[in-house]
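Yeah, one chain of the complex is gone here, protein chain that is, but the others are all in their spots.
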Amino acid sequence: MTQTTDTPMVELKGVKKRFGDLEVLKGIDLRVDRGKIISIIGPSGSGKSTLLRSINNLEVIDEGQILLDGVQVNRPDLKGMAFERHINHIRQNMGMVFQHFNLFPHMSTLDNVTLAPRKLKGMETKHARELGMELLERVGLADKAQAYPSSLSGGQKQRVAIARALAMRPKVMLFDEATSALDPELVEEVNQVMKGLAEEHMTMLIVTHEMGFARDVSDWAMFMDGGVVVEANTPDHLFSHPDQERTQHFLRKHLGAQA
Amino acid sequence: MTQTTDTPMVELKGVKKRFGDLEVLKGIDLRVDRGKIISIIGPSGSGKSTLLRSINNLEVIDEGQILLDGVQVNRPDLKGMAFERHINHIRQNMGMVFQHFNLFPHMSTLDNVTLAPRKLKGMETKHARELGMELLERVGLADKAQAYPSSLSGGQKQRVAIARALAMRPKVMLFDEATSALDPELVEEVNQVMKGLAEEHMTMLIVTHEMGFARDVSDWAMFMDGGVVVEANTPDHLFSHPDQERTQHFLRKHLGAQA
Amino acid sequence: RDLPEIQEDVFQVANSGAYPPFSFVNTDGELVGFDVDIAEALAEKMGVEVNIQTSPWNGIVAALAGGRFDACICSMSATEERQKAVDFTDPYYSSGLSIWVREETDDVSSIADFEGKRVGSTLGETGNQWATEKAEGRWRNQTFQGLPDMLNALTTGRIDVMVADDIPVYVALNEDDLPIKQVDVGELPRFPAAIAVQKGSPELKEALNTALAEIRADGTYQEIVNTWIGEGVDFN
Amino acid sequence: MIDITPLLVKAAWVTVDISARALFFGFFIAAALVVMRTARLPPLRWLARAYISVVRGTPYFVQLLLVFYGGPAIGLRLDPFTCGVVVGAFNIGAYMSEAMRGAIESVESGQNEASRSLGFGRLATLRYIILPQAAGLMIRSIGVLAIILVKNSSLVSIISVVELTYQAQRLIGSTYKPLEIFTLSALMYIVIIYAVMGMVEFLYRRATRYTFR
């Protein structure tokens, strides 16, 4: 799966997705280079979650192509076990943090984090625990290692979800509003973590409603509405002088604060 | 339950709550007057959700008193059916929007919204539908009235949860990060809705991580950390010149943006 | 209940209904058999109205003890242990154990030859107890719920030797030509079959004994034997 | 073979009749037990728990024998059929209450909280929110219990109710045709239980419709 650095890490070509009559993605094109952070903003229901889920093949797209590091993710030609092997391999290189966290309720926090490295990479328990504790430390939850998800606060759950995704050391991380339940201090810390990861060439796609966060953290920003990409640009440009009227309207509040 | 307007709408006196060994609320005092919006901010795990849940008696507090419009909510003296009647009555006057939304998955969006007025207030179906559609309109979801929660996006779910809580026309609304999944445009709209409600004398307690939102919308702001109220003041004061170092540290990012 | 109460009411009699030719349900759904006819003859002599019902064998003692009926005319062997729990009348016939093997079996001619074989008997019958007590680890006992199962097991080779009350097997052989044969292994115990009544009903027991003697004396008894067991079989 | 079929059909109807009645009454006993188990008065909870424990803990046929033969001693003289229905209902009720409790507990706690916070009482919450979501698992569990009830109804023969299995055994005793009669009675059980399964499947699909939207 190693390609020259010219290959974009994530590439989408004309991706379309329908739910029944509702076309949620209407032909999305996107290129994300290695080690870049791209943020995706847009109104509720515009298809942001669906886009991330499609990249991870949790939604099977109807048209178009999705490539991870040059390898095609959606493979309508592969069937059964062959596709199964293919997609599991792909997904091990992608970490996803869900809008609803989806922690495993029957496992302690630490087990949530270490399950994948232990079972998928065959990491020894001891080593996995060290890694897990290190990650929990990083998100400020070392003291909750033995707690079960049901006793965690919203922000704590979210941080466990982030740690769980990071534990596989994926090439790409997909965050679906992964900072919405984080307080400003933690946003700052998570921001640092992300920048650190980007320096280690991890690529990140972040769906967020927090314009300030998007602006701070990302290398590229994309505004979606109604299943299409309205505008994509550097965050500075997009957040300060959006070209499209639709974007201006959406960011009015934010632009107001800027002015 | 009607009292003179001097009676605070919500009052907490020395509220303490423990989970096993962990003391999550360490004696909280709070007064919220009728028609006021108060926002509660604080780091993750500081006890904000627990506080709201305690006001609604979803967590039974260990010490202290909680009063709604002069009537005591927690009543350790009442047992069995008597308490049951008491608390159901109290809760009908309080709307709550959960951090995880908790929509009813077996009902359409519209039914989620109209269930309580129909069954608790005996509102006729026709009338309830009108009310429900009006509320869904207000949160921009009239077209999803017949959809089931599983097909809604994160922001859409959150708006249904808000509409559901509003349908009972409560005196007090408790929002637990009720705007975290809303995009800026909707935040603006929800903000308008809230202000409108406040003018109709609805009292609101809002837990949020969005300092901008908190500052804009609220009449009073409270900063919590480690189960205690560190500082409470007008939003202008709290967000611009917090008195406590802890608050300054927490708001550093926000203060920086201000400067 | 003792006799006076029964005379005012109905004499309730039970059998298992699954032990041909003594008691069974015929293809018209009627309960018939040797035990049934005996019960009717006795009731006539005693001048009481009778009702004959079935009760599964494994619950029949409980039912008698629990007072669901007054007497069990059900081909029950009157053993000593049982006499501690219920009262028995005089025997109304005596049955013997018999030993059966498959036709091709030729190495069984005495009890000693059971050694190492699989021996079947029916749960709750005297043959079962006999086989269990005699085995002393020399052979393996297997127990069945009823004669049909056991016959099946013998013919399919699940057991090598079958210990059973003789009459029912003869009747079964009349119905169906089975590849089995009886072997003589010498002296086998014979058990007197008697009517069981609840403890503490001496008058009923007396009346039954009197009636038994009467049907024996007037030939009714032999008629019933002729009908169900065979012409001229001496059944004492 | 033809001549005994009506006898078996009649006995099969006894099996259906006794099971259906036991299931019907058992359902209400179970519902009462579930309510008692969550009651606020501790003695009620203990009583329910003890009842469930004892009834599940002892064999059905012993319960039948005790009530049928022991009953008259305390003035409870039931005819065999009634006794089968009553003991069956109280027996299956204990199991069913556990099945119901399990289904109810499988609904996420957030659902209960959301409903309570709207002002719904415990019963209304159960009625409108919890039961509709628990219904799927509940129907399947009760379905399994109903099937077991039909099959175990053969145990009531011990108190001399002539139901399908006992009738078959009696007829085998007189005809010496075990294979034919067992096959015939098996077919009847298949028909009865297949009907139960069909009903369960229908109700289950209805109850879980929303998960497929």
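Each chain gets a letter, A, B, C and D, in the order it is written, and its residues are counted from 1.
Keep this in mind: contacts are C-beta pairs under 8 Å (C-beta built on N, C-alpha and C of every residue); 3 or more make two chains touch, one makes a residue touch a chain.
Just so it is clear, contacts and distances are computed from a predicted model.
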item	value
Chain not displayed: protein name in its UniProt record ("Amino acid ABC transporter membrane protein 2 (PAAT family)", "Cytochrome B oxidoreductase", "Sarcosine oxidase subunit gamma" or "Dihydroorotate dehydrogenase B (NAD(+)), electron transfer subunit")	"Amino acid ABC transporter membrane protein 2 (PAAT family)"
Visible chains that the absent chain touches, using the contact criterion stated earlier	A, C, D
Among A:N56, A:N74, A:Q158 or A:S180, residue touching the chain not depicted	A:N56
Candidates D:F27, D:Y51 or D:Y95 - the one touching the absent chain	D:Y95
Sole residue of C:N152, C:Q182, C:T210 or C:T227 that reaches the chain not shown, by the stated touch rule	C:N152
Subunit A residues that touch the omitted chain in the full complex	53, 56, 58, 84-85, 88-89, 91-96, 98, 100, 102-107, 115-116, 119-120, 148, 150, 164-165, 168
Residues from subunit C at the interface with the omitted partner, ascending	58-59, 61-62, 65-66, 79, 81-82, 84-86, 120, 123-125, 128-129, 132, 142-145, 149, 152-153, 156-158
Residue numbers in subunit D that touch the chain omitted from display	53-54, 56-62, 65-66, 69-70, 73, 95, 98-99, 101-103, 105-106, 108-109, 136-137, 140-141, 143-145, 147-148, 151-152, 154, 165, 178-179, 182, 185-186, 189-190, 193-194, 197, 204, 208, 211
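To be clear about the criterion, only the chains that are shown with their structure count from here on.
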item	value
Interface with the most contact pairs, given as the two chains involved	A-B
Greatest separation from subunit B - chain, by CA centre	C
Approximate Å spacing (C-alpha centroids) for the pair subunit B, subunit C	81
Length of the line joining the C-alpha centres of subunit A and subunit D, rounded to whole Å	50
Rounded Å distance, subunit C centre to subunit D centre (Cα mean)	37
Junction residues of subunit B - those touching two or more other chains	100, 151
Per-residue overlap in subunit D, given as positions that touch at least 2 other chains	none
Sites on subunit D touched by subunit C in the complex	3-4, 6-7, 65, 68-70, 72, 157-160, 162, 166-167, 169-176, 178
Of all residues in subunit A, those that touch subunit B in their complex	19, 41-45, 49, 99-100, 151, 153-156, 159, 176-177, 180-188, 209-212, 249-254, 257
List of subunit D residues in touch with subunit B within their complex	40-41, 108, 110-111, 113-122, 124, 128-129, 132-133, 210-211, 213
